[in-house]
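The complex is shown incomplete by one protein chain, all other protein chains being positioned as in the whole.
Labels A and B are assigned to the chains in the order they are written; within every chain, residues are numbered from 1.
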Amino acid sequence: MSWIYALDLLGTLVFAISGVLTAIDKKFDLVGTLVIGFVTAIGGGTIRDIMIGNHPVGWLRDTNYIYIVTLGFLLSYFFKSNIIRLRKSMFLFDTVGIALFTTLGIKTCLSFKLSIPVCLIMGVVSAVFGGVIRDVLTGEIPLIFRKEIYASACFAGGIVYIILDFFHLQNDVSVLISILVVFLIRYFSVKRGWALQLNE
Amino acid sequence: MSWIYALDLLGTLVFAISGVLTAIDKKFDLVGTLVIGFVTAIGGGTIRDIMIGNHPVGWLRDTNYIYIVTLGFLLSYFFKSNIIRLRKSMFLFDTVGIALFTTLGIKTCLSFKLSIPVCLIMGVVSAVFGGVIRDVLTGEIPLIFRKEIYASACFAGGIVYIILDFFHLQNDVSVLISILVVFLIRYFSVKRGWALQLNE
Partner (left out) sequence: MSWIYALDLLGTLVFAISGVLTAIDKKFDLVGTLVIGFVTAIGGGTIRDIMIGNHPVGWLRDTNYIYIVTLGFLLSYFFKSNIIRLRKSMFLFDTVGIALFTTLGIKTCLSFKLSIPVCLIMGVVSAVFGGVIRDVLTGEIPLIFRKEIYASACFAGGIVYIILDFFHLQNDVSVLISILVVFLIRYFSVKRGWALQLNE
């Protein structure tokens, strides 16, 4: 198992946990909670795949994603209070998750011979639209439209990845650097209260 | 016309009526009401088909579904009060509908050589996501996440169907038994106020 695949599963796990915790807070029932865990974890990649015509969508072909989401569900359910105390590690894994989802999304789109701007956009979509669907289904205005430089960090990391890929850097290294870029931007943005607000 | 196809159309009709009644309650205009009727009736199967790559999605290839939804729209419009009095029959048909949509969804996914857990999930998606889209479009938090053992009953029926299919039972019989399972679970859950609540 490559480290990229391992991180992908880890990112999926963290996304699933974040979805399940949201659903538990909203007092959803068992199946509703599972559904929210799922759409949070695999929603972004699903939207990317159905838009570029990558059928059947990724997680339908690799049952590991289903097991990982189910694991995230069980962990959140039985160790809820412990997980909430791990907020800092969650932030770390979540950031690694969106960074990785962005680069993997871009890589998939490049292999479909799509143009650079399209690949960049679809990469960010892969990373953030799981959370968007989670928020829509739980009756919230999507968080990414309001707080933190979340999607913006993905954009930056995606641009770095595309540049490195253009210069034929080894893929593992490009991914690693892109993850670092996303992490640093997000870390400092939260630390210093950065925001890209348009008005006022 | 097979009895399964007949029940499928009947389920579609009931789903359309439930969507149209919701939209009328919300004072949507004519076209808005039609749209809600449509997405409620065919939304779940549509999401399944675009995810597994079954193109064009089912109802685009069989115009009967459009006629059935339109019929549901007209019935709801002209006989609104009568239909509301038929609530018990509606509950029956609706339950038959979700049960049937689950098994038909699983069957479609099995024919696409997808793994068992994927087929099960996609079966439930076929059955319940029409209602989810209806609720999102009408500004409600999806009902299935809050009330009744709705999706859970589909899961149970889906598992029964997959087991029976595994033992090569005749498809008609498997479908019938699965429908019964879903119906019994849902009937008793409403009757006795069952709920699969995670917290409190």
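Definition applied: a contact is a pair of C-beta atoms (placed from the backbone, for glycine too) under 8 Å apart; a residue touches a chain by one contact, two chains touch by 3 or more.
Note that this is a predicted model, so its numbers are computed, not measured.
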Touching the absent chain when the full complex is considered, from B:6, B:30, B:84 or B:173: B:30
Residue among A:36, A:68, A:136 or A:162 that touches the chain left out of view: A:136
Touch residues of chain A, complete complex, unshown partner: 50-53, 55, 112, 114-115, 117-118, 121-122, 124, 132, 136, 140-142, 144-147, 149-152, 155, 195-200
For chain B, residues in touch with the removed chain: 23-24, 26-33, 35-36, 38, 46, 50, 55-57, 60-61, 63, 66, 77, 136-139
